[in-house]
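Okay, so here's the structure we're looking at.
All protein chains but one are shown at their positions in the complex.
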Amino acid sequence: MTADARTAAPNGRRLGALPRLRAPRLRTIGMLAPAILLSVLFLYYPLVFIVQMSFSEGSTFLSPTGPISTLENYAAIVNRYLPNVLVTLQLATLATLADLVFGFPFAYILVRKVRYRNLVRALMVFPMFGTLYIAFGLRFILLPGGPATPLLDALGIANTSILFSLPSVVFAMAIFTFPFMVLNIGTALSNVDPTLEEAAACLGARPWQTFRRILVPLTRAGTVAGILTVFGWSIGTFAEPLLLGSVNEQRALAWTVYQRGVVQTDYGLSTAMGVVLLLIAFVVTYLSLRYSRGALVQ
Amino acid sequence: MSTVRLASITKHYGATVAVHEFDLDVADGEFVTLLGPSGCGKTTTLRMVAGLVEPTGGRVWFDDQDVTFLPPRARNIGFVFQTPALFPHLSVADNVGFGLSVKGSKKPAIATRVEEMLAMVGLTGYGGRLPAQLSGGQQQRVALARVLATDPRVLLFDEPLSALDKNLRDTLKFSIRELQRRTAKTAIYVTHDQSEAFAISDRIVVMNAGRVEQIGSQTDIYLRPRTGFVAEFIGANNALPGTVSAVEPAAAPATAPATAGEPATADELREHRFTIESGGLTLRCRSRLPVAIGDQVVAYLRPEDLEVVDEGDGAQYRNVVEGDIERVIFEGPTAQLRVRVDGRELRVDVGGDRRLIVGEGRGRVRLGFNDLTVIPADSAAGEPVVEEA
Partner (left out) sequence: MVSSRQLTNIVSHAYIWICLVVFVLPFLALLSYSITGSSTAAGSTYALKNFQNALGTFSDNLVWSLKISGLTLVVNTLVSLPAGYAIVRHQFPGKRILFSVLTLPLYVPAAVIGISLVLTYNFTYHLTNSMWGLVFAMALGTFPLMLIPIVVALKDLPIVFEEAAECLGATRWQTYRRIVLPLIGPGLSAGLLLTFIIVFNEYLVTLFVHPPGLTTAPLQVFNLIRTAGLAPTTAALAVTMQIVSFTAVVLFLRFFGNRHLKGTYLL
């Protein structure tokens, strides 16, 4: 019997693409549709919308006569609102530095030395409940006449100088993002073989040298990922600046966006600020994804 | 329960050919094994029979039904995987009853059937346990019970014993065969383990690089390999490539050739004698293979077919050669000799008293042999290498 005779179906149908054995295209699309729809409708389209709006003057985007195109909003940001942008960046940078300086040792001790890790993890979730409670709690603590007063008096510091100032805002921000930094560094650290440190010590390296020449390079990817996660979040927050900051800190961009946009309906300006925030966030995200992919490969 | 026909089944992955025009007819109730090294396409073929992989070409028939494009659940098959794949969150009883419950059978009927199946595999009373509480062998038995519960028409086994230790494998393979016989189901079994295949199959399909090398019974494959690959893959073999130097006049065909005008095939000729020059060796052969002077062939010699012969003896052998013993490996039931004869190294398996005498080591030895399998060179596989122990 020839091959053809053996393979021909009774009705002579030829083989074609199969709808039944592999997941049909339609089913795949159907399963992905809700997620894609949600993203497009509630993220991507709105983002496009505000980018468009940012090039229009004030609230003219939606006026019957059509938008007045302008770059004024961006110019205004550069001319008048630069302090806001700078404050935002400043707060985020300081918070990130604080997290780095205090977080690295924390992560190191947690990974290398501590046995009651689950307890620590359980307590570490508290900051993650949100910046609001942290800011609230801190404000309460630092109130004149509040619980910290005796301590501050002893140190000769007036409450108000701490309460509505840069340090307390940065402190609050750092608390919230601390767990994220610790997690990123901790993961990287747990991938570093402890015997490497022992080997270095046996070879005569002092702790600082081991840190600088062994630990830092090997955990670089995780550390960078942590830095960028923390930074990315910190540029978007407004509870801490508002509740704990002076007028200067309250210029943080996130809040300004709300003020100008929702309260004062200057849509053009607020969306332009939003776009600036977005750009900063994207640069940060792009860099962190590049570095953390290296970490995943490790 | 069902015959299975594979008609020119083919599978391409991009440019790679995983399976090339595989033809096979499996009779109702037959136990056929696909045997071959890793990557030869046997698992891919099995999965095409199951419907887990879509063929690029060809057809699969169960009895008169073309099942090529049916999803697995519509084929009524039983597939036993390499790992038991018992659902970890379900009890043993729920696992075994799964196939029935998804088809909507009633609880009492399912329970009865589960009891039956567990009894058949010797695990009565284990119904309430979780898979994690069972040993590897027990899990695989539950897997068997699970596929049998749905009364499938074809059983498919994908190297079910390869993850188990040796003793378990030896006992379980016979259990599988026994169950298959009792339930009279058609079975296709995939393995790379020769002894497993030989122990339990009705027929064996030897595969290599996506192609069928030979289909036959255990004796067919061992004693009459058709290709170099089969000769070397099954058991140990000495490969002696050479050229045909003399041919005794071929006997007349026993019957007229089946196809007029075409040369007679090996089956249609009676045996005839010819001589092969292989390196420095002269081999006298007798076989049905149609050869002419100058043909390139490979002669295969099984180690157990070489006999150690004393001085002056050996008249009963068509071939007697002499060589130097290079190595002796005492294996227990046999001793393996590596003998250098006229530039070639031959492996000789010696049993009985000889293995002790020869075990002394060095020296010359006389070897006599009759049975050679001769295969045309273009179907021989790879380098002529003596099979390693």
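Which chain is which? They are A and B, in the order written, and residues in each are numbered from 1.
Following the convention adopted for this analysis, a residue touches a chain if its C-beta (ideal position, glycine included) is under 8 Å from a C-beta of that chain, and two chains touch if they have at least 3 such contacts.
Predicted, not measured: the structure shown is a model, and the values here were computed from it.
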item: Contact residue for the chain not shown (choose from B:134, B:147 or B:321); value: B:147
item: Residue among A:97, A:132 or A:152 touching the omitted chain; value: A:132
item: Given A:76, A:94 or A:110, the one touching the chain that is not displayed; value: A:110
item: Sites on chain A contacted by the missing partner chain, in the whole complex; value: 22-23, 25, 27-28, 30-32, 34-36, 38-39, 41-43, 45-47, 49-50, 53, 62, 102, 105-106, 109-110, 113-114, 118, 120-130, 132-141, 143, 145-147, 175, 178, 180, 183, 232-233, 235-239, 242-243, 253-255, 257-258, 261-262, 267, 270-271, 274, 277-278, 281-282, 284-285, 289
item: Interface with the unshown chain - residue positions in chain B; value: 50, 52, 71-73, 76-79, 81, 83, 85, 87-89, 98-99, 102-103, 146-147, 150
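Assume only the chains that are shown with their structure count from here on.
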item: Interchain centroid distance [CA atoms averaged], chain A/chain B, Å; value: 60
